[in-house]
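Take a look at chain A:
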Amino acid sequence: GGDEKNSTENKSASDAGKEIRVGVAGPFTGAIAETGTTIKNAVLLAEEQINQAGGINGKQVKLDLQDDKADPKEAAAVANKFASDKSILAVVGHYTSSTTLAGAPIYNRVGLPHIGIGCTSPAITSAGPYTYRVLTSDAYDGEYVANWMIEEGFKNIAVAYENDDYGKGLADVFKAKIESLNGKVVAMEPYNLGETKDFSAILTKFKAAKPDSLFIAGQYNEAAMLLKQGKGIGFKLPVFGSNGLYSDALIKLGGADVEGLKCVGSFHQSAPSQEAKDFIAAYKAKYNQEPDIWAAYAYDAANILFAAIKNGGEDREKINEYLTTLKDFKGATGVTTFDENGDCMKEPLKLVIQNGKFELYIK
Partner candidate 1 sequence: MLELKNVMVNYGVIPALKSISFKVEEGEIVTLIGANGAGKSTILKAICGLIKLKGGAITYQGDTISGMGAHLIIRRGISQVPEGRGIFANLTVEENLGLGAYVRKDKAEINRNLKVVYDRFPRLFERRKQVGGTLSGGEQQMLAIGRALMAAPKLLLLDEPSMGLAPLVVKEIFKIIKEINQTGTTILLVEQNARMALSVANRGYVMETGQIISHGTARELRDNEDVKKAYLGH
Partner candidate 2 sequence: MNILKVLDIDSVTIRFGGLEAIRDVSFAVDEGELLAIIGPNGAGKTTIFNAMTGIYRPTQGNILFKGQLINGLKPNQLVLKGIARTFQNIRLFSALTVLENVMVGWQCRSREGLWGALAGGKRVAVNRVEAINQCREYIEMVGLADLMEELATNLPYGKQRLLEIARALATGCNLLLLDEPAAGMNALEREELISLIRHISKNLRKTIILIEHDINLVMNISERIVVLDHGEKIAEGTPGEIRTNQKVIEAYLGSEDPLEQEVV
Partner candidate 3 sequence: MDVFFQQLVNGLTVGSLYALIALGYTMVYGILKIINFAHGDILMIGTFIGLVLVMNFHLAFVPALLLAMFITALMGILVERLAYRPVRAADKLIALLSALGVSIFLVNFAQLVWGTETHPFPVNISGEPIILGEVHIGTLQIWALGVSLLLMVGLHFFVNHTKMGVAMRATSFNVDYARLMGINVDNIISITFAIGSALAAAAGILIGVYYDAVYPVMGYSAGLKAFTAAVLGGIGSIPGAMLGGLLLGVLENEGAAYLSSGYKDAIAFALLIIILLIKPTGLMGRREQQKV
């Protein structure tokens, strides 16, 4: 639910002009609430920073946080709530591809611009003119990891994927790329986010297919369980993953069993840019912990919207016009440019888990 001190329950007409209201939709409870929490932390940080700097056009920014529980139906309800509240100028969110796709038609119907923060499904490319995202599409990432694995010399690859927009989209792109590079996907098994806990069937099938490496297209929770259960039945291989795995929670849950795992992401503590350094420092100061990638994306999304409101105008349509032409926005996750579909173009980082930490991968 919305944090009481930040969401404004009673907004009378007179208030509406005095403050700038932006919606934030994320999985604050439910299966991936941990991610929701870092998103919440990051946007609240962005809010605090902009208000300390005098707000936008002299007005204070007020975020309205709504919980979509990573559930598309809830997402539609949240989208409806934002869409019908005229004082909401733009929205940060949603997080997953499914929730973004559920909300997008509603936002697009009323012309409310929104920036997705974790949704990487290729389907979002064509979700509508008011839909944006701060991270690259799976079509891009999947091919990137496929290239990487072939470069590392792997040929027979098993794929475990989360059975939804995110995982399936990624796995499909990945498989096509591997095959075009003369590699082989020897087994491909789906599991359900937040539901599957027993990976023994999947692992047994993998084992029988005799792969030389494993690619996981999904989230950290399942990846940790998969690898831990794999150890139990004697299944241990080099593992690559998508950006969904890039979370410290993976290491917390997986412990020694995720050591050596490689994945992609576009933000890292030791990233060179000044924006990233500043963000990490501020986040640490406020919350006394390291931000993860989703915090960085959420932070960037919020700041892009603040910039759009400032430079475009306090009007949904004007904000959207600004966003369509956004170019080279420098943020914690690198340089963001939106293409004509609202898709993001930026180069991911290669990462590896070493000694219980994500490190930049250097061959």
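Per the selection procedure, all candidates are chains of the complex that A comes from, given by their letters.
Throughout what follows, a contact is a pair of C-beta atoms (placed from the backbone, for glycine too) under 8 Å apart; a residue touches a chain by one contact, two chains touch by 3 or more; residues count from 1.
Keep in mind it's a predicted model, so treat the numbers as computed, not measured.
Engineer: Spot the contact partner of chain A in this complex among 1, 2 or 3.
Structural biologist: By the stated definition of touch, the match is candidate 3.
Engineer: If we count contacts the way the header does, which residues on chain A are in touch with candidate 3 in the complex?
Structural biologist: 29-31, 33-34, 163, 189-191, 194-195, 197-198, 200-202, 204-205, 207-208, 221, 224-225, 228-229, 232-234, 249, 252-253, 255
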